[in-house]
Each structure stands twice: as C-alpha cells, then as structure tokens.
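With one protein chain removed, the remaining protein chains of the complex are shown where they sit.
Letters A, B, C, D, E, F and G mark the chains as written, and numbering starts fresh at 1 in each.
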Amino acid sequence: MKIAKGQKILFIGDSITDCERARPIGEGLYGGVGKGYVSLIDALLQSGYPELGIRVVNMGVSANNVRDLKARWETDVINQQPDWLIIMIGINDVWRQFHSPFIHTSHVYIEEYESTLRELVKDALPVTKQLVLMTPFFIEANRQDDMRTTMDQYGIVVKRIAEEIDALFIDTQAAFDSVLKELYSASLALDRVHLTQAGHMVLARAFLNKIAFEWSKD
Amino acid sequence: MKIAKGQKILFIGDSITDCERARPIGEGLYGGVGKGYVSLIDALLQSGYPELGIRVVNMGVSANNVRDLKARWETDVINQQPDWLIIMIGINDVWRQFHSPFIHTSHVYIEEYESTLRELVKDALPVTKQLVLMTPFFIEANRQDDMRTTMDQYGIVVKRIAEEIDALFIDTQAAFDSVLKELYSASLALDRVHLTQAGHMVLARAFLNKIAFEWSKD
Amino acid sequence: MKIAKGQKILFIGDSITDCERARPIGEGLYGGVGKGYVSLIDALLQSGYPELGIRVVNMGVSANNVRDLKARWETDVINQQPDWLIIMIGINDVWRQFHSPFIHTSHVYIEEYESTLRELVKDALPVTKQLVLMTPFFIEANRQDDMRTTMDQYGIVVKRIAEEIDALFIDTQAAFDSVLKELYSASLALDRVHLTQAGHMVLARAFLNKIAFEWSKD
Amino acid sequence: MKIAKGQKILFIGDSITDCERARPIGEGLYGGVGKGYVSLIDALLQSGYPELGIRVVNMGVSANNVRDLKARWETDVINQQPDWLIIMIGINDVWRQFHSPFIHTSHVYIEEYESTLRELVKDALPVTKQLVLMTPFFIEANRQDDMRTTMDQYGIVVKRIAEEIDALFIDTQAAFDSVLKELYSASLALDRVHLTQAGHMVLARAFLNKIAFEWSKD
Amino acid sequence: MKIAKGQKILFIGDSITDCERARPIGEGLYGGVGKGYVSLIDALLQSGYPELGIRVVNMGVSANNVRDLKARWETDVINQQPDWLIIMIGINDVWRQFHSPFIHTSHVYIEEYESTLRELVKDALPVTKQLVLMTPFFIEANRQDDMRTTMDQYGIVVKRIAEEIDALFIDTQAAFDSVLKELYSASLALDRVHLTQAGHMVLARAFLNKIAFEWSKD
Amino acid sequence: MKIAKGQKILFIGDSITDCERARPIGEGLYGGVGKGYVSLIDALLQSGYPELGIRVVNMGVSANNVRDLKARWETDVINQQPDWLIIMIGINDVWRQFHSPFIHTSHVYIEEYESTLRELVKDALPVTKQLVLMTPFFIEANRQDDMRTTMDQYGIVVKRIAEEIDALFIDTQAAFDSVLKELYSASLALDRVHLTQAGHMVLARAFLNKIAFEWSKD
Amino acid sequence: MKIAKGQKILFIGDSITDCERARPIGEGLYGGVGKGYVSLIDALLQSGYPELGIRVVNMGVSANNVRDLKARWETDVINQQPDWLIIMIGINDVWRQFHSPFIHTSHVYIEEYESTLRELVKDALPVTKQLVLMTPFFIEANRQDDMRTTMDQYGIVVKRIAEEIDALFIDTQAAFDSVLKELYSASLALDRVHLTQAGHMVLARAFLNKIAFEWSKD
Partner (left out) sequence: MKIAKGQKILFIGDSITDCERARPIGEGLYGGVGKGYVSLIDALLQSGYPELGIRVVNMGVSANNVRDLKARWETDVINQQPDWLIIMIGINDVWRQFHSPFIHTSHVYIEEYESTLRELVKDALPVTKQLVLMTPFFIEANRQDDMRTTMDQYGIVVKRIAEEIDALFIDTQAAFDSVLKELYSASLALDRVHLTQAGHMVLARAFLNKIAFEWSKD
C-alpha cells in the first residue's frame, strides 16, 4: 500500500470527478467528496485502512477542461498542499470538438492540452510527494470511432507527461476497454462520458490496484 | 401536398415523439403538441398551409416500446379516429437490450416487435385514411456498431410491414446518416437517441418531403 | 445560399428573439439558442447544411427596446465579432405606448427609435460582413388598428435604414399578413406579440427565404 | 339597492370569474371569492352596506364554456340555493373558434350556446329570487374584427334570453366600449380577454350600477 | 375631481400600502401597484376617468415605520417628482410597542413620530402640487383599548400636521369606525391591521371621496 | 402527580392543539406531537418524570369545531383507548360567527355546542380513566368585547359539563387573563387566537399545575 | 465466486438497504438499486464480472421491521423469484425500543422477531437457490451499551436461523467492530445506524468476501 499514514490525497478533474462534491473544499461528512469514483476510493480507504487516517479531498469541477484547471490551479491545488495529487482531465477538451464542432473557441486542441497539462504538473511537483496521472477516456469500444481516436491521442499525451516526471500513470481507457469486451457502452454511460456507479467503480479499482490496495486485507 | 383540407394527423411513439406534449390529448395552444419533431411539423404545416386547417395530434409517451403501444392502442389511436396515423416505435425495444442487458424482461426482441407492430397496424387500417411508418433510428455512423446493427434490423421490419400494407415508409435512419456524413453523432444527440432541435428537424424534413410539402410555397 | 462556410451569425432583439437562450452568450448544446425562431433557423441550417459549419448566436433579451440595445451594443454585438448581424427591434418601443399609455418615460417614440437604430447599425457596419434588418410586427390583420398603424410606421423606418446601408431587409409584417389572411391573430399570438411555434416558423421561413436557403437540398 | 338583507348572491362563469377562488366553494376569508370582479363587488358590498350581511359566493371555473357549466349546474348552482344568480359565460365558447380553429370539437357554436344557456337559466329560475345575465365580451374596439363580431352575436343571445325570463341584463361589452374610446385594448387586457384590475373594476361598476348600489352612501 | 389630466400620484407607507407592489418602482402592468387599496384606487381611476391619463405609483414597503420612510425619502419620494403625494404611516410605530413591548429600540414614540413626519412633509412640499395625509388606524371598535387609544393619538398628530401645511387630511380610523358599528373587527382584519379586500376598499373609498371622485360618472 | 406510570394521554382539539403534529397519529420522534402546548407538556413530562414512561398523543386538527370532532370521535379518540383524554374545543365554533358573520352554515351556536360536547364526553367516559376539559379562550383583556363575551359563555358550558361528569376542569381564559393584566394581547397572539410560544406555555403550565406536576422535582 | 451466470439476486431490508431505490422494483439505470451497499455490490459485480450478467434487485423499504417484511413478502420477495435472497432486518425492531420507549406498539421483541423471521425464511426456501442472512448491527464499540447488547441478541437469532436452514450467514456487527477498533462510531454513522459511504462499503465487502468475490480479478 503506497499511501502512508496521515497523508492527504487530492483529486482534481471535471464532472467525472466532481459529482456534487462540497464547496469550496470537497471533503467531510454528508457527501463532501461527492458521489463518484472519489467517493468510492474514499470509502474503500476508510473501510479497508481505518488505521491509516487518510484524508481524501475532491476538487473536481463539472465542465472543466485543462484551461479551467490552469485558472484555479493556485487556489485549488497548490494552496491545498496535498501529499498526493491525482489528475484526470481532457474529456471536455475533446468532447466539445465533437458535440459543438462550430464553436471553435470552446475546443482545446492537443498542443495546448499537452503544454498546459505539462505546465500544471511541473508547478505541482515541488509541493506534492506523489503525482498520479489518469488518462481521459471515452466509453466506446470501437477504436476507429473519431472521438475515441482523438481521446486516445490525448491519453498518449498523459502517458508521455507521466513518464517525463516519473508519476504514477493510470490508463483508464484500458480499464474500460476490458469491461467493454463484455458489455455495450450504454450500460456504463448512456452518453459514453457520464458513468453509472459501475463505471465509477472501474475507475476506483484501477486507482486502488495501482497503489497496491490490499482488497482482502481485514 | 398529400394531406387534404381539414384532416387530422396523429403521431404515436416514444420520448422522441412525446417531448412534453399535453395530456391526455396532445394538441392545442401552449405547446400541446410538445417540443419535438411533431411540433416542428405542426408549425410548418400551419405557417405553410394555413388555408388547409390541418389538425395535428401528438400521442407519444416517453419510454414506450411496442408493447406499451399495444396496451393503449384502443384509447390513444383507434378512438381518436385520425385521418393520418404516423407510427415511430422501436428505439426502447432495442436500447434496453444494450443499456440493461441483464433485465431480459424489459427487452422486446425482433419477433415480438414484428408481430405486435403488424397487429397494431392492421387494427388501425380500417379507421384511418393513410398510414405512415417511420423506422426507429440510432445516431451512430458506424453500421458495424452492435446497437446500430440491431436497430437496422428493426428498421427492415418496419419497411416490410409498410410494404405489406402499402403504407408510406420513411427511413429516418437514412435521413440521419446523411447528416452523420458531416457531423459526429454527439452534435445530434449526446446519448445517440434524444435529439437536439437539429435532430428533430431532420425528422420533420423527412416527413414533410415524403408528403410533398412545398417549402417555397407562399 | 448566402451564408458561407464557417460564418458566425448573431441575432439581437427582444423577447421574440430571446426565448430562454443561454447567458451570457446564447449558443451551444442544451438549448443555448433558445426556443424561438433563432432555434428554428439554427436547426434548419444544421440539418440542411451540416457541411457549412455555421455558428448561430442568440443575443436577444426579453423586454428590450432600442434604448436597451444601445446600452449593451458594445458588449453583446461589437465584441462578439459576428460575420452576420440580424436585428429585430421595436415591438416594446411601440407596445408600451399602448399598454401603459400614462408611463411616458417607458415609451420610445419614432424619432428616437430611428436615430438610435441608425446609430447602432452604423457602429456595427465596420465589424460585420452582412447586416439583416427585420421589421418589428404586430399580429393584427386590421391595418387601421392604432397599434398596427404605429408599428407599420416603425417598420418603414427599418426599411429606410436598410436601404441607406444596403442591408438585407425582411418585412416580417408582410410575412405574417400572408398567414393572417387565413387565420385569426389569436392562433399565432394570443396577445398579438408573443408567438406560437407556428408564428416563430413564419419568421424562420422569411429569414431563410431571404438568404436563399434551399429547402429541398438533401 | 336591490339586494336585500341576508341574501346570498352567487356568480358563475369562466376564468374572468374564477381568479383563484377557493374550492370547492368560493367564499370566506383569505381570498375565498378570488381576485377578480367578484372580489371587488364583495369588497364594495361589505364596505358600503355592512349592515345588510350579504353573502357573496364565487363559482367560476377557468376555461369553462357553457357546456362545462351544464355539467356542473346541479352541484355548483342548484344545490347552493342562491338568492341571486349572476351568469357570465361565452368567452371560451367563441375564443377557441379563433385561437384553435381546427379543433372543432372544442368550439361551441351559437345554436348550442343559446339552447344550453336557455336550459340552464330555466333550471335555475325556480330556485333563485333574481337572475342576472352578463354578456361575454372581447376587449377590441373595432366592431368589424371577426372575433368581436362573433362575440357580439353571443351577447345578443344573452340579451334575448334575459328578456324572455325578465332577468336583469348587463351589457359588459358596452361598458368596456366606453373605456375603449379612451384607451387601447392592451391597457385593459393584453390578450383582449384576461383583464387588468381596471378591467375587473369596469365589470364591478357595471354590476353595481345595475343593482342601484349607492356609491356615496356612508 | 381634484386630480388633473396627466398627473402622477404617489402613495407611500407600510405593508398596507405595499401589498406586493413591483420593485424598485411600483407601477405598470402585471400588478405593479400591488394588491391593496392603491390598486383599487388605480383601478377606479383608470376605469372611471380613462381620459385623464392619471399615473399611479406605489412606494409602500412592508414593516416600515416613519424612521424607515426618512431613510428612503430622497430616493423614493423626492426623486420621483410626484404631483400628488399620499402618506399613510404610523401603524408599525405603534404596533411594536404592543406586540414586542420589551424591544424598546423598535418602538417609535409619539414625539419622534411627530417631528420626523413633519420633517418629511416639509421636505416634500416644494416638489409636489398636493399632499394628502392619511391617519394610521387600528381595526378595533373599543376606543378604550390601549393600542387603539395610542393609535388615535398618532392620528391626532397627523391631523395637526395636515392642518399646519394645509394638506388634504383623511381620517381612516373614522372610515373604519363607521363599518365597525356593523361588523366585528375580525371580518376586516384578523390581526386588526392587515386588511381584507373589504378593508382596503374602505381606504380606497375614503380617498376617492376626499378628492371628489364621481362614482356615477360614465 | 396524577398521571400514573405507563399511561397514555391524548389531546384533542383545533389548530391550537394541532401545530403540525404527525398524521394519522400524533406521536413519536421528529415532532410527532407538534410544536404547540402539547409538545411543551410532553417535553416537561419526559424531562421531569422520565421514569414514568408517559405516552403523549396529539390528535388536534386545525380549523376543527365541535362538529368536526364528532365526525372523527370514534376513530381518533375511542379507538385510541387513551387513559387520559384532554379536550379543548370551541374557538372556531365562536370565531366564525365574528370573522365570517354572513356564512351562517359555518357557525356552531351555543346550544349545538353544548349538546354535541356533552355527547362526545359521555361517549368517551367508559373508555378513559380521566377526562380533562379545557375551556376555549380569546386573547382579549376586555370582557365587554363581543367575541370575548361569547367565548366566555362557551367556557361556562365547558365548566358545566366538567362538573356534571366530575372531570378535571381547566379555565384557560383565566390563565391568560392573568398574563393579560401585564401584557397587551398582541404579544401573545397577533390575531388573539394563534399563540406565540409564550402563549402555548401558559396552557402547558395551566395543565401541569392542575395535575400536580412537581416543577422542582429533580 | 458463488454467484452463477445470469442469476438474479434480491436484497430486502430497511433504510440501510433502501437508500432511495426505484419503485416498485429497485433495479435499472439511473440509480434503480439505490445509493447504499446494494449499489456498491452491484457496481463491483458489474465492473468485476461483466461476463456473468448478474441482475441485482433492491427491495429495501425505509423504516421497515420484520413485521413490515411479512406484510409485503409475497409481493416483494416470492413473486420476484430471485435466485439469491439476501435479508438484513432487525434494526428498527430494536431501535424503537430505545428511541421511543413508551410507544410499545412499535416495538418488535425478540420472540416475535425470531418466529416471524423464521417463517419468512421458510416461505422463501422453496423459491430461491441460495439464502443469505445478514445480522442487524449497531455502530457502537461498547458491547455493554444497552442497545448494542440487545442488537447482539437479535444477531444471535439470525445466526441460529441461518444454521437451521444452512443459509450463508454474515456477521455485519463483527465487520463493523473491526473498523470500530480504529475509528469512533460517529465517523461511520452519526446516529450509529445510518451509514456513511464508508459504512456501506463495510457491508459490501463483508458480502462479497462471503461469496468469494475475486477482488484482483481483471
């Protein structure tokens, strides 16, 4: 188990992360960490390792792209001084290219995405002990699908940056692909983005496996 | 223009048709015909042919499949005595096979779909002057996609029944495919089913072209 | 078809234009362009010419008169840099003279209307490629009706300004008069101002015919 | 003053009468008599003739036509045993012919209107001491307007029936016409039917003048 | 009739005046003048003297005492430049002495009441053509009742100030006493302050009689 | 202390008793006994005599008069099998004679009040161990006030019946009169009926003193 | 892994199970299985074993005790024909003895609890393939606490019945005790009954470990 006693782990991202978390800081009783994968991770950590006293904080904001993260990075990440920082961003950067193709100003193309994400990651390095980069994903089994192809390119960017800074890297798309061999996309996300509870559990399991969570620990 | 002066045309179907229509009868001022393609057709008929006095009625009900239509056919179709009857059903029959694959009781497989639809159509024949059958559709350009493939099979059933009884037949899937050559599915329907206004307009145009609506008539 | 590939067309006006559009900018998914004639034009452009990538923006504000447009012209028109600008204003300028005759401060008489509208149009000329001026209207067939007579005078002002700057001119009153030969005013607008969907379609068709929209194009 | 001590006067009609009255019986504190002309009459009677102990009851129901009155006549009129019965009906009978011209089943043409109203009046004669018939009205100064012309015909029917049974007759249209000489229709009713408070006061004054209410009585 | 053509008359006071009027200025369609006696006066003026074009403005604010009027006098009275100014204030000044006897800071005793009201009236004199002072009231027939006795003292103050500046004076208490000879207080106001519609009509009639409104004028 | 271990005491009455109690049975956590004097009695019994396990049930219903009690007596009193039954009714029987003087059908005059109350009390005698009759009250210090005078007559009826059946009798009016020597009615009840928390405490203390509650018991 | 391909597993219980599940049948998209431990189990089964097609149904109802289960057993359990049936009941049977000690009729004492639960279990045996009995629990580390002691007795009953019929048995109290060694009760449930997400995860893990769920399976 890679998370140490008393550490604070902060998740940042878009609506997949947000899920009605508390404002301004997403923690505490009464659903402070939201209702998505962050909540599942928190519940598994508290029930599995109560003795570790891990503090989970959710700073996701619905509809965010990497530009939006940049605008609130100082306040919502650096100032929070997390021990762990987990970033999953990019879905909106890509999605708007497909659902609103004519509103170019709302698109974040791959060069801007890469340079901005790299900048954010480098800003965070000095103040965190461990960085985790999760790819964005698209719940579509067909790799030739236009939006899937694009999302995969953004995932490659995430992987490249993770390698550059030696962060933990989680290929969420690969985790979903494993389920999509058995189930059609609609059973995980009607719009192929906003996940059912099962979809959120795929993310939670991918994260916990990466940090060597012991499932059978009593 | 195939609709004659004073005729009553009734649309029946699922949520694509319903779109918040009035209850129990979907007609009249204040959005009685809902906010979807039926409303667009109504607006084009009233503004284009005000002298014809065409009465449009919307009897769509969200979440309906062909089984649900059967249960309310007497009340909502036969008793209304429409001159024209337009049917578009099948999306939920197929969709639940994909988004809730383990709840078999909610699925309507193709044999039941075909026999039920044929029965409904034959019941309606004696009381209407003109039947129009519209295929169900799936806003997905990839014809190898599992759900698209299935939906196409249901569309073939609709075509077969239309030919048997010599009804007007509208291939809505073909109409959407024409747009999907240019645009990704998300810009017409985020979940590939529930349409934007542009998506509803595709349906309205397909219908009106089929009945020889003169667009440039003043 | 006069609108070129990739152009941005912006509509500005009052409640007839507004119709619950998104704020601060009226565009995007989920009804960003509102529920009125702008939405119908957008749907017809997207479904009819998906390959053109036309971006429609709705900047109407309910209850606005030409004075209100002036107050937000810089922000809501000039700064948006539209290729096309479509203006329909004047109904409230006139209506309040009739429904609140004693509140003189709320009236905009014809001299102020003309000079203000001319000023706005001239300010917009340098930053747009094409201007379209639509008359205000009153859904009343009787041309001797006091408010109709007044509204017709405001329409003449619009026409004069359109001619001065060689803008496209749309006589919306004439479009409605054509329908009012067949239908009583109440079926288009109970209060002779706020339109049913059929009323909005009259506007959409008038606009699209003016820009040479090909209705039967596939 | 024609209303005697302790009498119960009951108003029946459509939305002009209803105005959010209490259900099932429209009387009592907290706005039981609604917010329209019935409320004004009640307030003038209580403040002007407190010693008479007049009981006012409002049984109007929004959207009602004469057919709807017939369906609830026994319950809402006969069983209430009013001393005075005031009837104002017909606006919806006419209006729907104009705002929903193609939905013929919602129209009540003049023959049905006359025979039904006569039947209702005759049923009420034995159980009431005084009947008052008020014409329906349309807030439109132009007597050549199609809907105004039709409404005037319905008003003539009301007058004829009032004469047949020697009821008090109130020409509400004439009362409004007197104001419409000075003011445009919109200042009394934007849709020419649903009245402002000033419009309701026109009705209240017409009624009270007919029953010899002494305005200056202290 | 003392109000001249085109004059603007402004009412200021507390909850009896306010009655849900529009903000910031209480005038215009859709109940802008509220639902109380100001609305009744407006309705009677518009329906009785439509040719005069009288503009009624309601600036009452619920819970106000004379101190609160002072705080907003510049904005809500002087800047509005009314031709007529009608003031009715004092109920809360007194009432709180009785319902919250221990919260002394909320009471306005008679010396402060008199000096403040006189100051406000004198400030308004130069900018108005006619001032009307209405007494506060208490719906209680028993003149020995403590709160009634106190309210009567405040009414005497109002009368004195009216005489000093030669304003029109309306003894609202006397108007209510006339009704209270016949009816128990509860039928005009359950809490002896907040009036039923009949209670508001008593005020409206007292005002209109004072300005020589011709009730029977056609 | 007259209530014995484990006894169930049931209160029945009107809005003074009801105060948002639970339905259908007014007991249990989360405010089941309402927010009025019953709740205060319950709180004092539980905190003062926790060892007695007294079960308090509130069956008051807002707007009830003695007629209404009769209609639900079997269900709401007899079937509940209370050890103690406390009745306080009559305020609405009297009040409506004063706030709605012309709606005679809503009045319960003293003969009907007495005979009905006697009948109810006698029906309850066999199934209860102790009956308590509380007078209705009116928060008005002036005994010559018309409504006060009437209410006092109803209180005399309650006393007479209590004596006939040897029930405990509580003169609530006397308890309030004691406070009204010091405070004006408005500080206990703005409308002289619906009590502030202090007013409810007067009732609670009157009841508890009657049953020999030991206030200083620890 | 003990659950076989295509099996239907049904959970029944109280508010811990319910958690806003769909009505009448708790399954399907959009949170049909609620937001508690059943939802977590469903998410883990779908994400971990998508190939098995397991159908999870939640039939919990808030506030239920074993008596309530009996009343709906035929409809909600037998008629549903589940392959697996998981029962967790008893918290309300015990809790009401402690939070409402004087309302004896709401208590279910241990003899009735045992006989009723045994009867329900035996009724279900013929129609299910596998029964799972989960103990009720109380989130309190102190085993001498009165309510904890009582709850433990009810847990022993559950264990005894599970042994009699050879059902799977889950000691939820033991699972919580393991966490309570590290954390104070309030961090799992403020009222020691209604669980945080971490508390629900304790239940989900206890269940899944019992059925040999492979956590690290990919």
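Following the convention adopted for this analysis, a residue touches a chain if its C-beta (ideal position, glycine included) is under 8 Å from a C-beta of that chain, and two chains touch if they have at least 3 such contacts.
Keep in mind that what you see is a predicted model, and the values were worked out from it rather than measured.
**Student:** Which of the chains on display does the removed chain touch in the whole complex?
**Tutor:** A, E, F, G
**Student:** Considering the whole complex, which of F:Val77, F:Val132 or F:Val202 touches the chain not shown?
**Tutor:** Candidates F:Val77, F:Val132 or F:Val202; residue touching the omitted chain: F:Val202.
**Student:** Of F:Ala4, F:Ala43 or F:Ile165, which sits in contact with the chain we cannot see?
**Tutor:** Once the missing chain is taken into account, the touching residue is F:Ala43.
**Student:** I need the residue numbers on subunit F that touch the omitted chain, in ascending order.
**Tutor:** Per the touch rule, subunit F residues meeting the hidden chain are 29, 31, 35, 39-40, 42-44, 46-48, 50-51, 178-179, 181-183, 187, 190, 196-202, 205, 209, 215-216, 218.
**Student:** For subunit A, enumerate the residues touching the unshown chain of the complex.
**Tutor:** 6, 27-29, 53-55
**Student:** On subunit G, what residues meet the omitted chain?
**Tutor:** Subunit G touches the missing chain through residues 95, 98-101, 142, 144-147, 183-184, 186-187, 190-191.
Rule of thumb we're sticking to: only the chains that are shown with their structure count from here on.
**Student:** Shared touching chains for subunit B and subunit E?
**Tutor:** Touches both subunit B and subunit E: C, D.
**Student:** Contact counts by the stated rule: is the higher one at A-C or E-F?
**Tutor:** Contact tally favours E-F.
**Student:** I need the pair from E-F, A-B or A-C whose contacts repeat those of C-E. Over half of the residue-number contact pairs should coincide.
**Tutor:** The pair repeating the interface of C-E is A-C.
**Student:** Could you tell me the distance, in whole angstrom, between the mean C-alpha positions of subunit A and subunit G?
**Tutor:** Roughly 32 Å separates the two chain centres.
**Student:** Could you grab the centroid distance between subunit E and subunit G? Build each centroid from C-alpha atoms only and quote it in angstrom.
**Tutor:** The computed centroid separation for subunit E versus subunit G comes out at 66 Å.
**Student:** CA centre of subunit C versus CA centre of subunit D: separation in Å?
**Tutor:** Here the centre of subunit D sits 40 Å away from the centre of subunit C.
**Student:** Using the touch rule from the top of the page, what residues of subunit C touch 2 or more other chains?
**Tutor:** Where subunit C meets two or more other chains at a single residue, that happens at 29, 99-101, 183, 187, 190.
**Student:** Once you've mapped the touching chain pairs, tell me: line, ring, star, complete or other?
**Tutor:** If you draw each chain as a dot and join those that touch, the picture is no line, ring, star or complete graph.
**Student:** Strictly by the criterion at the top, what is the full list of touching chain pairs?
**Tutor:** A-B, A-C, A-G, B-C, B-D, B-G, C-D, C-E, D-E, D-F, E-F, F-G
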